[in-house]
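With one protein chain held back, the other chains of the complex are shown just where they sit.
In order of appearance the chains are A, B and C, and numbering begins at 1 in each one.
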Amino acid sequence: MTRFWVLKILRTVLTLWFVVTFVFVVLRTSGDPVVALVGADATPEEVEQFRQLWRLDDPLWIQYFRYVVQMATGQFGISYRDGREVIDIIAERIPWTLILGLFSYIGAILIGVPAGIIAAIKRGSAFDNLIMATAVFGFALPNFFLGILMILLFSLSLQWLPSSGTGTVWHLIMPAITLATFTAGTLARFTRSAMLEVLDKLYIRAAAAKGVGYWKRIIFHALPNASIPLVTIIGLNLGELIGGAIVVETVFAWPGVGRLLVTAVSSRDLAVVQGLVLIMAVTMVLANLVVDLLYGLLDPRIRVQN
Amino acid sequence: MFTRREVGSLILGAGALSMVGSLPKANAADRPSLNIAVDNLWANMATINGISTTSRRIFPNFYDNLVDRDYIKDENGLIFAPKLATKWEQNGTVWKFTLREGVKFHDGTEMTAEDAVFTLSPERLWGAKPFEPRGKTFTAGFKRVEATGKYTFEIETERPDPNIPSKLTGYIGFVVPKKYYMEVGVDAFGQKPIGTGPYKVTTFRSGEIMVLEAFDDYWDGPPPVKQISWKIVPEFAARMAGLVSKEFDFIVNIPTDQEAALEKYQGVTLKRVLADNYPAFAFNTRPDPEDNPLVDPNLRYAMVQAIDMNAIVQALFNGTTEHPAVPFNFKEYGKFYDPNLPVKLPYDVAAAKALVAKTKYKGEKLIWHITRQYYPNYEAAAEIMVEQWREIGVNVEAQILDNFELVYRRPYHMMNMSMSSDFIPGDPYQPLWLDWGPTASRSTATWKTWDPSPKFLELGKKFDEATDFEERKKAYLALSEEWQRITPGYYMWKSVYNCAHRAGIQFKFKPNGEMRIYGDYFKFV
Amino acid sequence: MKRVSPILVFAIVILAIAVVVAIIGNVFTSHGMSQQNLLARLKPPAFMTGSNPSFPLGTDRIGRDMVARVIAGLQMSLSVAIAGTIIGAVFGSAIGFIAAHFRGWVEEVLMMLVDFQASLPFILITLTLLAFFGNSMTLFIILMGLFGWEKYARLSRGVVLSAINQPYAKAIVALGAGNGRLYLKHVLPNVASALIVQVTLTFPQIILLETSLSFLGLGIQAPQTSLGQILGDGRDYLSTAWWISVWPGLVIFLVTLSMSIVGDWLRDRLDPMLRARTT
Partner (left out) sequence: MSNERLSIEHLNVPLPPGADRTFAVEDLSLSVSKGEILCIVGESGSGKSLTALATMGLLPRNLGRPTGKVMFEGKDLLTLDEATRRDITGRRIAMIFQEPTAALNPIFRVGEQVSETFRIHTSLSQAEIRKKVIDLFREVQLPNPEQIYHSYPHQLSGGQCQRVMIATALALDPSVLIADEPTTALDVTTQAQILKLMLELRARHDTGIIFITHDFGVVAEIADRVAVMQTGRLVEIGTRDEILNHPKADYTRRLLAAVPTLTPRKEREGLGSPVLIARNIVKTFARSGLFGGGRTVKAVDDVDITIRRGETLGLVGESGSGKSTLAQCVIRLVQPESGDILISGGDFAGLNGKALREARRKVQIVFQDPYTALDPRQKVGDSIAEGPFIHGLDRKAAMARALDLLEACGLDRASATRFPHEFSGGQRQRICIARALAVEPELLIADESVSALDVSVQAQVLKLLADMQERLGFGILFITHDLRVASQICDNIAVMRNGRIVERGDPASLFGAPKETYTKELLAAVPGKGWQHHADKNEAGTERSREETP
């Protein structure tokens, strides 16, 4: 048991180290970081000054070592765009992405999972087809397009919902729906196939032989078993959610990290980009760790070892 | 309908609310607030480092100029009115300015000649290592800036310069507080700027929002609006929906094709001004890259003659602006403007083809660097022009890049740019000499696209020194002719700025894009 | 089992049409995809008033024929998606095969790489790399090709592991077959169906990714065009000239939908094969 966790944590740390190294390599190979940071207009003296300031004249491995230490301690540097600590800039955006992300994530789960379950137990019915068609619709529509359509309908024509920005829960509705649509579609499809697989198992038949009622079989026997792979996919979907947030936050002028990334990338604000990449990676890796934890809790075959 | 916001604001946690701005002050409670949806905010709000279309529209709300251009009394803004300076007089190479007394910066300190002098000082603008190096362009010829009293100061120039007051109507005329500026440094100042304007900056997050709050100690009396939030809303659809549904009081940057549709909504007023500014592109006339075919002027002539810019402008702007047939012959130059000036390189595909035939050009790819979504309609025009050049056998690839740093990265054969024409109002000094002369970034920067010809330099010097109108006009025409002989660039159209606001607001949009939310420019009705 | 559902027929027909149009599309219009007609800007499609009969689907903001645009966009989007899918599938599957064959530390390292990739949202990587290295078609294709490789790697490792533990694979080893014969002739055809299902999942995802990137301005660059680019370009015109983005949007939607339907069908048919995979 302990070994299981030690391994998981070791893997997590290694993954993060990979990410840091990846960012370092990208920064060093994409061009002279000094030129990127001070601009092509800078005089040679300025460049030299900057090089010394950031100690970019050290051997690469020293720079690398220093870099890993800095990243590990959250020193992402100063934004070249507005001169503030990157960690502060990101910190003020995170709550917004969390609000949006959680809201749409929970919404997606609440819609996608039950829809998938119903589709599975009504397999082949018109209902199943309808749900699956809707699910495919959910992820076949580019989310920025869906977002703009919603703005035009709900803000411009009907004037029911605010068009963009933040302020009230009403502001949250359209971006959350846009973001949740994709995830809900994926979840519904996956839940369906996970349920179908479990429903075929002998223990479900054995439960029926015991006289367990239909819905009881579904809810108490099939669902807990189907939830094991489901938890994994829900965890993996967090990444897609973050990816989707990049676009959705831009459409709805939502001041989260996704939009920050877009602005930082387009202004080549290296320090912010690397900070964001690392923070998102940490989030994802931690989410995966939580998934593993849940997995262990749900599945006694992992939890209890002889 | 009306309950949803009330309910909504009750439900959303206080935590999220407090991040938008500080709580309202009781004494300002009776004044309304404004929400303005903008397409973008510049990262830095220092007066010179922060020069951009997106910052200029906000600047006059928290900075004051020394001298003001009065667009209320004069359509073209050619009347110079006192603002922070109340009086000015020229004596040979020296200009004496008297400052308004009792003007306060937002931090409560009084503005004095020390601040004005610092604002124009070599250490800030034109010395060896100035804080805001772009200031050099605007202070050419400055020799000495010195306080002569608490409220008086002098500017001495190398040669007599009749245009100093008009130069102070621009970016360099925004007075900054010396003490605070020196304390925090230019970068931090750009993030938390302080001026003497009617509003003070309370929140500035460049990727997101800028909040201005009424500065009730403003020398001209309290401003009409309690709080102005400039929020970035990148999508036009969201800006438009927000204006129509009255979430926003103002929106800016409306695509030309959408103006008509927007105007159809009730209570929406569209404002459009022609700005003293021209999107353009520069030909890279230098042999860098080595095989640059554009070093041959015939190819440049051909390319100019292949462009049907009038049709493009008509298509893209619906006749709201126009293409200057002869460069630098701009209508805003009053007496300098001559509608009958001959067009040297008119639209003529046959002539263009003939010119291409005279060159060694063999269809090599010419790279045109363009900044993404920077000048309205620029990319669309570029797409059209690329096709028109294809007609005459010139192969141009328009590369849309995210920012100017990428645009400035060689190799390129052409690059986008824009040229303001208002540094000295009513005089072609800026576009012709300042922007192309020997100190211009276009001829000095690492990414420079041309080396001014000796003749251009010689004619330019003559033009720079000419103070008498007739003499100056003659010099200007000669200089312009030399420029056209070389044709290192192409002026496309006069910029159009637009914005729209809700009903219940009376608003005068300044032609340079400034959105002044005070005085005679803005009223609630 | 023999009965094929009408939905599936619909999906296959749509895909077939898409491919045919992409290949011979140019016969459907006499206009070039970048041929402009400034006098015929923003013309509505044929069934609306004010339309121009030579532009059945209308024109865009600089008077280009939407039929030609959408076809060119379809060609590009399909090519990118096909190239990307092939690269990703081949690369990812190769990694999976290698991991499954060598086991041990090779497998650990490769799977760690997979974890690493899975820990970063792909669009994040794409944005970063495109912004830093500049946008080029080559990089773009490579990036699209990298998309989903980790899914192929995971999947193929799993199915290969289970396949090479199947008695038939052991029997073939026992016959004295080399690794090449084992993997290429026997294992690959047997895991291919699982990989093909994954292809039907990745393919629409690449189209959508390209669309998102176009929206952010990092996708296919003009004068080339893609469905995503047309869609993104037309978004400001949705309330006045909806046809600019609705046509490409519709095509994206139909292709994605059809691909998913076909994928689902394959998945259902090949279910036992997928179930055999281990994690």
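Going forward, contacts are C-beta pairs under 8 Å (C-beta built on N, C-alpha and C of every residue); 3 or more make two chains touch, one makes a residue touch a chain.
Quantities reported herein were computed from a predicted structural model and do not represent experimental measurements.
*Asks:* What shown chains does the left-out chain touch?
*Replies:* So, taking every chain into account, the missing one touches A, C.
*Asks:* May I ask which residue of C:177, C:196 or C:254 touches the chain that does not appear here?
*Replies:* Only one listed residue reaches the unshown chain, and that is C:177.
*Asks:* May I ask which residue of A:68, A:153 or A:212 touches the chain that does not appear here?
*Replies:* A:212
*Asks:* Which residue among A:93, A:171 or A:221 touches the omitted chain?
*Replies:* Once the missing chain is taken into account, the touching residue is A:221.
*Asks:* Can you name the residues of chain C that touch the chain not displayed here?
*Replies:* 1-2, 103-105, 108, 166-168, 170-178, 181, 186, 189-190
*Asks:* Could you please point out the chain A residues that touch the chain left off the display?
*Replies:* Answer for chain A: residues 3, 7, 10, 201-203, 205-214, 221, 224-225, 228, 298-301, 304, 306 touch the chain left out.
Operating definition for what follows: only the chains that are shown with their structure count from here on.
*Asks:* Name the chain pair with more contacting C-beta pairs, choosing from B-C and A-C.
*Replies:* Answer by contact count: A-C.
*Asks:* Quick one: report the Å distance separating chain A from chain B, using the average Cα coordinate of each chain.
*Replies:* Whole-Å distance between the two chain centres: 40.
*Asks:* Among the residues of chain C, which ones contact at least 2 other chains?
*Replies:* Counting only residues that touch two or more other chains, chain C contributes 131, 217, 235, 238-239.
*Asks:* Considering chain B alone, which of its residues make contact with at least two other chains?
*Replies:* 235, 237, 240, 372, 402, 406
*Asks:* Flag every residue of chain A that touches chain C in the complex, lowest number first.
*Replies:* Touching chain C: residues 11, 14-15, 18-19, 22, 26-27, 30-31, 129, 132, 136-137, 139-145, 148-149, 152, 156, 189, 193, 197, 236, 239-240, 242-243, 246-247, 250, 261-262, 265-266, 268, 273, 276-277, 280-281, 284-285, 288 of chain A.
*Asks:* Please output the residues of chain B touching chain A within their complex, sorted ascending.
*Replies:* Going by the criterion above, the answer is residues 1, 4-5, 8-9, 11-12, 15-17, 19-20, 37, 43-44, 187-188, 190-191, 205-209, 231-235, 237-242, 244-245, 247, 372, 402-403, 405-406, 408-409, 441, 445-447.
*Asks:* Please give the residue numbers of chain C that touch chain A in the complex, ascending.
*Replies:* Within the complex, chain C contacts chain A at residues 7, 112-113, 115-116, 118-124, 127-129, 131-133, 204, 208, 211-212, 215-217, 228, 231-232, 235, 238-239, 245, 249, 252-253, 256-257, 260-261, 264, 267, 275.
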